[in-house]
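A single protein chain has been removed from this complex, and every other one stays in its place.
Order of writing sets the labels: A and B. Residues in every chain begin at 1.
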Amino acid sequence: MTQNGHHPRAVDIQNISVYYGSYRAVRDVSIPVEKNKITAFIGPSGCGKSTVLRAINRMNDLVPGARVEGQILYHGRNLYAPDVDPVEVRRRIGMVFQKPNPFPKSIFENVAYGPRLLGVRDKNTLKEIVESSLKQAALWDEVKNDLDKSGLALSGGQQQRLCIARTIAVEPDVILMDEPCSALDPISTQHIEELMQELVSQYTIIIVTHNMQQAIRVSDYTAFYSIRKSGEGKEETRWGELVEFGETQQIFTQPQNAETADYISGRFG
Amino acid sequence: MTRIEEGVFRSMLIGRQDKGLTMRRLYAASFGLAILALVLLALTITNEAFGYVALVYKIEPETISDRPLAELNETELVALLVEKAPGQLPKMVSDALSPMDLQTFARASLKDSLAGKQIPAEYADKTPADIPTDERASVMGQILADNLTQEQILELIEAAILQPTVSESWPLFEGLFNRRAIEERLVELFPDEITRPELRFKSWLRLEMLTKPMDSNPLVSGVRTALLGTVYLLIIVVLTAFPVGIAAAIYLEEYADPNKWYNRLIETNIRNLAGVPSIIYGLLGLQLLVRFMGDPATGGLGLTSGQAFGIIDGTGRNIITAGLTLSLLVLPVVIINAQESIRAVPPSYRDASYGLGATKWQTIWRTVLPSALPGILTGIILSLSRAVGETAPLVVVGASTFIVQDPGLFTRFTALPIQIYNWTSRPQAGFRELAAAAIIILLVLLVAINTIAFVLRNQARRRLQV
Partner (left out) sequence: MEQAIEGTSYSNERSRLLTEALGKRAERTDIGKRARPGERIILILLFAAGLLSIFTTAFIVIFLGTEAVGFFQSRAWIYAKMTVVDQAVPPVSLRSDAEGAVTSTDTSLLLDLGDQPRVPLIPGTLIQIGDEIMRVVERRERSIIVERGYDGTEAVAHEAGLPILALKEDTVKITEALGEEDVRIALPEDVADSFAVGDMIHLETETMRIAAIEGSSLVVERGLEDTPVRAYPANTVVQVERRPTLLTYLTGTRWQPQTGDFGVLPLVESTFMTTFIAILTALPVGLAAAIYLSEYATQRVRAILNPILEILVGVPTVVFGFFALQFVTIGVLRPLFGVDIYNTLSAGLVVGIMIVPTIASMSLDAMGSVPRGLREASYGLGATKLETIAKVVLPASLSGVVAAVILGISRAVGETMIVAIAAGAGPNWTFPPNFTVGAETMTGHIARISGGDLSYQSVDYSSIFSIGLTLFIITFLLTQVSTYITRRFREMYE
């Protein structure tokens, strides 16, 4: 805990709107993300969960024409301030993607990729980092004899844990996970969920999930998004909005908003 | 509307299907034609590269020996050499037995210059120059007789004394299937039976061609200088076109904003350049590299002709200008292929890399390029194969046709396809056959390049996958 800042919130999303070109995909989202907690984003497909998530580590900068209005505070500092370096942001706010995407390299090289980027050259240091990351990602026992094997040779669940190991190898502060289990079987999903429970003592985690059960199982806070429409026919525009945010317990037992209630009881979406 | 009777319809249908079958065979036959063309091409080359010759000798074998030369033993043969070509013996020994060149050989003691060979003990400490002139030939002859086989000595006699030249030559199949006509022609050419040359089988493709320089006598000419030229050209292409081509492809695929007019211009331009005839690149090379960057004596900068680097007699018509011209020529192909390979790299790899805090260049260098490598390699091989066979631009920038010295960077040069072109266009007997032999060497080189490439690519691909 030593290196963590003194601000109680790791990430504070304040009233952001995200544009793709002239299309305003998400409007006015505000979410305070508590340190060392798991925050889940839920909502129907296309409501902008991924968009907001990718705004947090400025992955959207890579999409031509994408733009964020409002601010996201990271330990009190606006991520979109001009003096902020998006590359540095991504190092501290790591990301795990929906489809496991190991590099077409060996398992070792996959995990060592981040530390190498930072400039770690010493072979022994790299080895130790790789080992501790794989152990923490609960993959070590399965791959310790095959570190030279391609990351692509692993099963889907193992690949996703490899991606998590790869992310924590650079010791990020926040980990963003975009539907990390949607491509996995139930057993692998369970592995990942256990892993998240374990990682949260070290990291702040934000997870997008399609699966409400998963949100209930793993998260401390839940943000529920929905799609709004206006206009008809050709004039129709759609955008995502945050409907409700609160402790997971509260969202799923006493939703304040009728739409939330509909969604969690399966009457919607 | 008239109803077609069932029977009529059926017979018409059969007719229609018959016609279909005929056409189908015709379509397939187009490949027959393509295959036929390739087979004929191969046969033509074989037919020319091997064949029959009538050799006439400067000195007839019969006049130097009563018995047929083939029946003489080493000592008798060497005696002929000592008698007829005494001055050439030291060179023969040096060429055949010593790793040294003639100059060094003449000043080194025999036991040094001919280490491991059989030498007369009393001369071991002497240098060839030390041996009195009247003894030198016989000592050298002795060394030849002791160390060479009878056949090797026969070859030396042929080259030094008999000096055969091709009087007439016939392609392989004519020699095999139309012997009578050839013999009649020989009788017609040489009515005198005694001087009439023998019809001999000749393989124009010889292994020594690789190591022998060019010669005006097709019987002994090699392709060493041309082959070296081609290899140097390839090295220049590899060193220049590939980095630049891949860099341009990276720029276009990873950095360029396609909405910017200049990026679209670059993109279209590259596609247009790929369609420009190769001879136009030759003109570009001639004007830009040879003339303007070449010889200061004709107003150039002296960069490509070497004056800027202290070379005195460079003209700019050299390996460098030719190599750079070929580079410009293959650049569009390299770029287009590399672009396609880079485009095929899954975006998820890039996301993963950026997500770990990689900069753009780190992502490209560590993730995109390694994944695109097999495809890029394929394109590189394609363009190398093209560069190997390109002739027209080399002709235009001024490749020479007759080069005996191994080329340097700033010297005059030649290349394999240039030799083929030149030999094909020569009317004298023996040169077209030589061209065919050179074609076989060129094709072998092409196959070798493609094989290496294929292996490299598969390795790279395997590394990327499991």
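As a convention for this text, contacts are C-beta pairs under 8 Å (C-beta built on N, C-alpha and C of every residue); 3 or more make two chains touch, one makes a residue touch a chain.
Since we're looking at a predicted model, the values are computed, not measured.
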item: Residue in contact with the excluded chain [from A:L62, A:V120, A:A153 or A:I227]; value: A:V120
item: Absent-chain contact - pick from B:M214, B:A322 or B:A436; value: B:A436
item: Residue in contact with the excluded chain [from B:K84, B:K117, B:R206 or B:K360]; value: B:K360
item: For chain A, the residues touching the chain missing from this view; value: 3-5, 74-75, 77, 79, 82-85, 87-89, 92, 115, 118-122, 125, 128-129, 132-133, 135-136, 168-173, 198-199, 201-202
item: Touching residues on chain B - with respect to the absent chain; value: 13, 16-17, 19-20, 23-24, 26-31, 33-35, 37-38, 40-41, 44-45, 48, 243-245, 247-248, 250-252, 255-256, 263, 265-266, 269-273, 275-284, 286-288, 291, 298-299, 315, 317, 328, 331-332, 335, 359-361, 385, 388-392, 395-396, 398, 417, 420-421, 424-425, 432, 435-436, 439, 442-443, 446, 450
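Everything that follows uses one rule, which is that only the chains that are shown with their structure count from here on.
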item: Separation of chain A from chain B, taking each centre as the mean of its C-alpha atoms, in whole Å; value: 59
item: Chain A-touching residues of chain B, taken from the complex the two chains share; value: 257, 346, 348-359, 362, 366-367, 370-371, 464-466
item: For the chain A and chain B complex, residues of the former touching the latter; value: 57, 59, 62, 64, 87-88, 90-92, 94-97, 99, 101-105, 113-114, 116-118, 149-150, 152-153, 163, 166-167, 170
